[in-house]
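Every protein chain except one is present and positioned as in the full complex.
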Amino acid sequence: MSDYQSYMKGSPLEVKVISARFGLPNSTSIDTFLAHEGYQGLKKAFQMGPDAVINEMKSSGLRGRGGAGFNTGLKWSFVPKQTDKPKYVVCNADESEPATCKDRPLMEYDPHQLIEGIVIAGYAIGAHQGYIYIRGEYRYLMDILDRAIAEAYARGYLGRNIQGSGFDFELCTHTGAGAYECGEETALLNSLEGLRGYPRVKPPFPAVVGVYGCPTIINNVETLCNAPHIILKGAEWFAGLGTPKNGGTRLFCLSGHINRPGVYELPMGFPLRRMIEEVGGGIPGGKKLKSVIPGGSSCPLLTADEIDVAMDFDSLARIGSMLGSGGVVMIDQDTCMVKVAQRIMKFYAHESCGWCIPCREGTAWLKRLLDRLHGGGGLPGDPDTALDVSYNILGKTLCPLGDAAAMPTISIVKKFRSEFEEHVSLGACPYERKAVAV
Amino acid sequence: MLSEALKSRFDQVIARYPLKRSAIVPLLLFAQDEIGYISDEAIEEIARRVEVRPIEVIEDISYYSMLHRQPIGKYNLQVCTNVSCQLLGGEQILDHCSKRLGIGHKQTTSDGLFSLEEVECLGACCGAPAMQVNYDFYENLTPERVDRLIEELKANGKAR
Partner (left out) sequence: MADVPQTVTLTIDGKPVTVPTGTLLIEAAKQASIEVPSFCYYPGYSLQGACRMCVVSIEKMPKLQTACTTVVANGMVVNTQNPEVVNGRKAMLEFLLTNHPLDCPVCDKGGECELQDAVFRYGAAETRFVETKQHEDELKFSNLVYYDRPRCILCYRCIRVCDEGMDVNAYGIGFRGSHSEIIPNRGEELECEECGMCIDICPVGALTSGTYRYKTRPWEMNYTGTICNHCGDGCKTTLSVRNNAIIRANNRDHSGFNGEFLCVKGRFGWDFVNSEKRLVTPLVRRNGSQAPASWEEALDVTVSRLKAVLETHGSGAVAIIGSNRTSNEENYLLQRLARTVLKTNSVDHHRTGDFSTLVAALSEAKATDRYATMQDVSEARSILLIGNDPTHQHPLLAFQIRQAVRSHKAQLHVVNSAGIKLALRQAAQFVRVNPGDERTVIRELAAGGGPESVSSLRAKLGSESGTIVIFGDEIRGDSVRNLVRWGLSLPGNTRFIALGDYANSRGAADMGLLPGSLPGYEPVSSEAARARYAEVWGATVADVPGRNLRQILDDVKAGQIHALLVFGSNPVKTFGLPGELLGKLDLLAVAELFATETTEFADVVLPAASFAEKSGTVTNTCGQVQAIKKTMRKAGTRSDLEIILALARELGHAWAYGSAEDVLREIITHVPAYNVALPSLMVGRAVPTRPAGAPPALERDDLVFSSRDTLFTSGTVSRFSWALNSVNEAKRPHGHIF
């Protein structure tokens, strides 16, 4: 269990849509859920019909909350209507992007909201089977979801002829066992088929050829949790919460050097500076901010001068970064950026599935280079080599993991180059030396 | 020998999928939960039940980082040192555990009570620094909290 107080500190600036039920007593129970608009979106969806549901989703401007930011309704619309194959909904609950812990409270405090979203998705595309792929480390969440699923079956929100609609839908959980790569949708599908989590060649895309060779949509937990609200309250309402083409709210996970770390639901496009200063309460110890990871460790990092930006997909893209998964990490002035780069690369080297050359060999190379550089064995050419190697990975890998490793590295080397050079010239980490001196 | 309860859980899980082999990873994890690791017997049994060759099961085991083929300690301390935790002292927590238990990464104490592992992001970033002991999360760690936890676990472990 997570400590509710430490995650849900709350802020008056929050706009609570998908986290609205979090604080309720017995929030995981279906009775609580039903007493608070639970399964109303689903019932409305049954009245609207599948096409209308997809259109509503499209015009809501909901974009994938896993990180890629693709329009959810559009993704659903790619599933072929005429096919003799079964279709599937797979919920990606493999939350593994470093600095991201938002799907965890969504499943822990309001599991029925997710179930409702999945059933709506299934109804929209004509699927009758769903799987929730949960990372292995989240075992307690699987237990919570399994109980909620059992409740939903018992009360007729899953199974045959849901609420008399004539629509059948089966749902179960599926556990991973420790692999970041399985968050990539095609690797997830392979993993769901009992294979190693290697990504697949695209096209074909999962909407056409997904799990078991059948049309499949794969959506992140948070994405699906939004669906009931969009259906219930309308696309217009949802779109109005955010910025153009960036509908709704977003769960932001503030972590690192911040006074009030926690998960906060804020409108899309919320200014980063206010997020840090007003929501998060600023940097501890009155220290200066040095850098921000805006959306999980795969995103290019921002400098302290770049925080006057709206936290939505397009605004961050304009300044060369990404909204990503909502994991916002504040890094203070006393932090060694080489060490940050090294730790990030250690992660990607560890998690590279090893299938394709540039990612497998490139991340391992960069990890060793950064280890050596941070450890005092830096060579003058290292910063440029690190950049070159990153560029040689970028855009050349089978799946996005290569880019995810290259992008933060490129941004750190470029934006904090002097720190790399200082490591080389000192033959040591200046920050660790400082720490020793103190 | 795998317990009857586990075998019947295997049957339930396999029935969820149109393709039996889909159940491999869940079955491996559930078997490990019961046995403490994945034995050769478990590999054979799972391969037989999902109708694959044992090597396909072995391929999976070596891919997924939570699965292991050797017994480990009763309490597996999995300390996160990824970026959010690192910024707030995750590495110091790892060092502290290591010194306190006298074991390093992926090692087990001689009494078989503890194993230690440096792990990647656990999704406990807002409670950093964090670790998991088996499946339980422990967050906002300090060396003192870690000491208390280890003492409690020792007491529990010996009590059983």
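The first chain written gets the first letter, and so on, giving A and B; residue counts start at 1 in each chain.
Here is the rule we use: contacts are C-beta pairs under 8 Å (C-beta built on N, C-alpha and C of every residue); 3 or more make two chains touch, one makes a residue touch a chain.
Just so we're clear, the structure is a prediction, and the values are computed from it rather than from any experiment.
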Contact with the hidden chain (one of A:M48, A:A304, A:I319 or A:A364): A:A364
Per the touch definition above, residue among A:D332, A:E351 or A:E419 touching the missing chain: A:E351
Listed residues A:R21, A:R65 or A:R196, member touching the removed chain: A:R196
For subunit B, residues in touch with the removed chain: 53-56, 58-59, 62-63
On subunit A, residues whose C-beta touches the chain left out of the figure: 179, 181, 196, 201, 349-358, 360-365, 368-369, 372, 379, 381, 385, 388-389, 392, 395-398
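The rule is simple: only the chains that are shown with their structure count from here on.
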Gap in Å, rounded to a whole number, between the CA centres of subunit B and subunit A: 24
List of subunit A residues in touch with subunit B within their complex: 1-3, 6-7, 86, 95-101, 103-104, 135-140, 172, 174-180, 191-197, 212, 253-257, 261-263, 293, 297, 327, 329, 331, 335, 339-340, 343-344, 347, 350-351, 353
Subunit A partner contacts - residues on subunit B that touch it in the complex: 16, 18-19, 21-26, 28-29, 50, 52, 56, 59-60, 63-67, 81-84, 86-88, 120-128, 132, 135-137, 139-140
